[in-house]
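I have placed the structure first, in the form of structure tokens, so that the comments after it can refer back to it.
Left out: one protein chain. Kept in place: all the others.
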Amino acid sequence: MTVDTPGAAAAASPATHAHDNYLTAGRGLLSWLFTLDHKRIGVMYLVGILSSFFLGGVFALLVRTELLTPGPTIMTADTYNKMFTLHGAVMIFLFIIPGIPATLGNFVLPLMLGAKDVALPRLNLASFWLWMIGAVVAVASIIMGAVDTGWTFYTPYSTTTGTAVISMTLGAFILGFSSIFTGLNFIVTVHKLRPEGMTWFKMPLFVWGIYSTAIIQVLATPVLGITLLLLIAERTLGVGIFDPALGGDPVLYQHFFWFYSHPAVYIMILPAMAIMSELMSVFSHKHIFGYRFIAWSSIAIAVLSFLVWGHHMFTSGQSGLANMVFSALTFSVAIPSAVKVFNWLATMYKGSISLDTPMLYALSFLFLFSIGGLTGLFLGALATDIHLHDTYFVVAHFHYVMFGGTVIAFLGGLHYWWPKLFGRMYSERWGRIGALLIFVGFNVTFFTQFVMGSHGMPRRYYNYLEQFKPYHQASTYGSYLLSLGFVVVAGYLLHSLFRGEKAPNNPWGGATLEWETSSPPPSSNFAHEMLAGDPYDIESLRFDPETRGYVRKDPGSVLLTRVGA
Amino acid sequence: MSEHTDNGVHVSSVRLLLVVWVALIIGTYLTVTATYFDLGSLNIWIGLAIATAKAVLVALYYMHLRWDRPFNGFIFLTAFLFLGIFVGIALMDTAQYQDTLIPGFATAVGSAASDG
Partner (left out) sequence: MTSHSESHHDPHLAHHFESPAQQYQSARLGMWVFLVTEILFFGGLFCAYAVYRANHPEIFIFGHHFLDKGLGAFNTVVLICSSLTIAWAVRAAQLKQIRILKLMISLTLVCAFTFLGVKYVEYSHKWHAGLLWARSYAPQVDHGDGDHGATPESVQMAAPAGGESAAGATAAPAQPAPATAATPDHSNIAPAATGPAGLAVEAAGGGDEVVAEPKNAQTFFSIYFLMTGLHGIHVLGGIGAMFWLLFCARRGDFDTGHFTKVDMVALYWHLVDLIWIYLFLLLYLIH
């Protein structure tokens, strides 16, 4: 049986490909809503998640605009409480938790394994429907009066406030199950659908990252589920588990809540790190450095993330003993993250670096995530956290890791896999402009918040002392610049869908399996048998000026095995 | 003797199912009678031990872990490990801060906890 080379496939006329991919197979809304194709599900998630990011961003801009002046600027204090709550709840539950796994994970992971789909396609569709239903319930909650408790729903305020807590927590509960099912699916897929010859340590690191994320999703999210259920029971029935007026314990609520919500932040960052491993290698045109270290560090982060939740509770009334234990354990979780950062840097060393847009985002990630991670140490240290807790220092820290980390890596991954998803190249020039605007806007917005916070500006405050006004104003103008960056990115990406240059199979020179198939792929993922080898054997590829993509230098190499079809 | 399906999956014999059932019933009887003897704080642990023995029987034989991939049993145990971490630390912390609670102090109550 002959093996088609990717080069030959790419040289086929664009016309035949246009009719032979997952986007065009089957028309009409129902063919999408009832699809079992992981690629279509990934794209639908992408639309939903980017819309949620936009909604959460609108709330953010409202918050920042209000903070231009102390006291009332554009809204009342009660409305302000709702705005920051909704910003947090929408961004966390609708955008960032599903985020990378549901979109890029769903699309790319089966391709990287040479598989035709995830292990449980109907469960995948169920995940997506649950996401949609949860989103509808959350939006309904917003319309019904919204919530003003902060996204953390601390008792006893959340059990006594008159706002729409029940519907919002119900929405989050449903979204939690969407997340659980996605994680479950990926665990089974990675265990059972790897091709012959692809042992665990021959998988791409992106898969390791998504797998580690899935472990957390499966173990932690159910505890959020029971917590929200108890909160709903507290409000409707008055069960008195968390409400002190009925004999309950509000600090216990925080234990319940953070047992999920701390691992949740690693659900947010692990997939971003997973993307980073791919980008670092491909755009340095060099084999990843320290593959096993990076792989194991993903698992280590997943496990250690369950041991540190109390560092959110240092000032809550948690006992001194617990405070000390959690502070000490928190330092441990920094180690595997550092391992990754150093391995990425070592990957770049003596590489041939291309500063394409995905790489610009990857480099931004290194810088921003390092700042975010290091400032986490200030917060993990008990003595300093007593002063920094609930100040803008915390806000800046988590925005550096969640936004400067996850969102930046998400953008990098989106730009990296965009040609594969949609078969189009975007404008590289505009890509760079967008990345620059976002980088500058982000730092202006959030670096000022570190300074403010260390000077004592509390978070979630509507009113503030005059001395903080310059910081708030700088931060707000930064957020406008940041938004402009996103408008630019949205603009050229949408434009590329209609006018972008047709993409070759492998525009960047990646050695993982998704680059072996056409851009975009056919419904069955691989029209021909593919060649699989070391996923970071970047140097086995060469640029082919005819197709403007990369091809294998030696398709007959013994290092390659056949998979797929 | 053990039967297998066409695909080689183990089939439990009726005898096995019934033996396990009898063991579970006996275990239940033991658990209940144990409560009539006052052994102080040992009572709960004896009860938990019997309950866990029953759980192991159900898991190994009824849920087929005995003949299944070991990984499935491994993840089942892992769940209890993480649950143990959660419960253990919550117990430690709540026990430690009981002394700091102020007696008789509570927010104004009444069924005034708001609705909705």
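In this document, chain identifiers A and B correspond to the written order of the chains, with residue numbering beginning at 1 in each.
Keep this in mind: contacts are C-beta pairs under 8 Å (C-beta built on N, C-alpha and C of every residue); 3 or more make two chains touch, one makes a residue touch a chain.
Because the structure is predicted, anything quoted here is derived from the model rather than measured.
K.L.:
Which of the displayed chains are touched by the chain that has been omitted?
P.N.:
Counting the whole assembly, the omitted chain is in touch with A, B.
K.L.:
Of A:125, A:527, A:541 or A:560, which sits in contact with the chain we cannot see?
P.N.:
A:527
K.L.:
In the complete assembly, which of A:26, A:70 or A:238 touches the absent chain?
P.N.:
A:238
K.L.:
With the full complex in mind, choose from A:191, A:429 or A:499 the residue touching the hidden chain.
P.N.:
Touching the chain that is not displayed is residue A:191.
K.L.:
For subunit A, enumerate the residues touching the unshown chain of the complex.
P.N.:
Touching the missing chain: residues 115-121, 123, 180, 184-185, 187-188, 191-193, 218-223, 225-227, 229-230, 233, 237-241, 243-249, 252, 256, 524, 527, 565.
K.L.:
Kindly note down the residues of subunit B that lie in touch with the hidden chain.
P.N.:
The missing chain touches subunit B at positions 3, 5-9, 11-14, 17-18, 20-21, 24-25, 28, 31-32, 35, 38-39, 43-44, 47-48, 50-51, 54-55, 58-59, 61-64, 68-69, 71-72, 75-76, 78-80, 82-83, 86-87, 90-91, 94-95, 98, 101-106, 108-111, 113.
By our rule, only the chains that are shown with their structure count from here on.
K.L.:
Subunit A to subunit B: how many Å between their CA centres?
P.N.:
Computed from C-alpha means, the inter-chain centre distance equals 35 Å.
K.L.:
Please output the residues of subunit B touching subunit A within their complex, sorted ascending.
P.N.:
Per the stated touch rule, the residues are 71, 78-79, 82, 85-86, 89-90, 92-94, 96-97, 100, 106-109, 111, 113-116.
K.L.:
Under the definition above, what is the set of subunit A residues touching subunit B in their complex?
P.N.:
Of all residues in subunit A, those touching subunit B are 156, 159-162, 164, 166, 191, 219, 223, 235, 238, 243-246, 249, 251-252, 255, 259, 306-307, 310, 317-322, 325.
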